[in-house]
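Take this structure first; my questions come after.
For this depiction, one protein chain was excluded, whereas all remaining protein chains were kept in their positions.
Presenting chain A:
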Amino acid sequence: HPSRPAPPPLERISHVTLVGQGNVSLDVARMLLTPPSVLAKYDVPKPVLEVLERSNVQHVSILGRRGPFQAAFTTKELREMMNLPGASMVPLDPAYLTAPEGSLKLTRQQSRTLQLLQKGSNNKPGTTKKTWSLDFFRSPTGLTTPNNAGDKARLSLGHTILDPSNRAVPTGETSTLETDLVITSLGHHAEPSAPWYDPSLNHLRTLSGRVVDAGGRIVRNVYASGWAATGARGVLVSTMMDAYAVADTILRDHFPEEDVHTTPISESDAGAGGGQDTPAAEAIEVLPKHVEADTFPPEVEAWLREGRVTDFEDWKAVDAEEVRCGEAMGKERERMVWEEAREFLASARPRNIDITA
């Protein structure tokens, strides 16, 4: 990670608690529970593998405020947990394994999640040293750190139930979980100091893909799509469709006389304002009015000279070097961190060249 945090002392840790039940949470659990020998042939960097090889993690608890039908993980990631070599899932309370009565029909994804949970992990409970659990209807309320090294921390948990609008509300019951490491995985926040960050959304605010500032004014010619615009929701297909929609907005803004689309609009879009829209809204300008199409902006030219910007040829050189180093170690690639890549490029692709060549 670019911020270079110190790795957690996994050799002193046997119980890990993850707060949140999205795909990122399952990714963390999967990395902690997969034998390092299995990971070694992919692209996990050597320093990370070394930490995992020292790990004494035995159990990972994955907490969620609500139940299996509200969890944010998707079937593929849940299935990978169920198929973990050398780890098994603690069986769920049977009450969680029945569809809620009376409520709306389960979606296909919810039905298949239910089937997976009913089937349980490939490795049967009690047959493996390492285990994991999905702890539904649990919300952390406090953490007490241990007085002596080697003792466990105590995570206080409030038990929850769903109200009629499917929100978690406390039941009043509480319990305590002894653990060595608590990791929160509760969604994505953009960098708060970045331009046009909206604190109520934790990301940019947009209108049909056009970025909107704190005063509600459209920032002309600045657009955003995908997770930058929507927060960490949806998978590749939804992000792709959002990209097409924003591309259509860009085309409409710049060719107002023409009926241009990237994809055909469905009937429902045409009515719902997805077609003709807005802006009589006030707009602000932040970009230069005129640009030279044939040269880079002066800042980019300077950064290219300094080696702070990598071009595609640089990327290919780093890619080839990572694969070459990986091959020598029997793995897919051995990744470089940014400083290593810059050093490598400084010698492999010196900057005393004409940028425009």
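As a convention for this text, a residue touches a chain if its C-beta (ideal position, glycine included) is under 8 Å from a C-beta of that chain, and two chains touch if they have at least 3 such contacts; residues count from 1.
Keep this in mind: contacts and distances are computed from a predicted model.
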Next on the checklist: Missing chain, UniProt name, options "NAD(P)H-hydrate epimerase", "Adrenodoxin-like protein, mitochondrial", "Protein YIPF" or "Phosphatidylinositol glycan anchor biosynthesis class U protein": which is it?
Outcome noted: "Adrenodoxin-like protein, mitochondrial"
Item to check | Contact partner of the left-out chain, one of A:12, A:167, A:189 or A:254 | outcome: A:167
Checklist entry - Of A:76, A:254 or A:308, which residue touches the hidden chain? => result A:76
Checklist entry - In the whole complex, what residues of chain A lie against the chain that is missing from view? => result 65-66, 74-76, 79, 108-109, 112, 139, 141, 158, 160, 167-170, 200-201, 205-208, 212, 229-231, 233-238, 240-242, 244-245, 263-266, 268-269, 272, 274
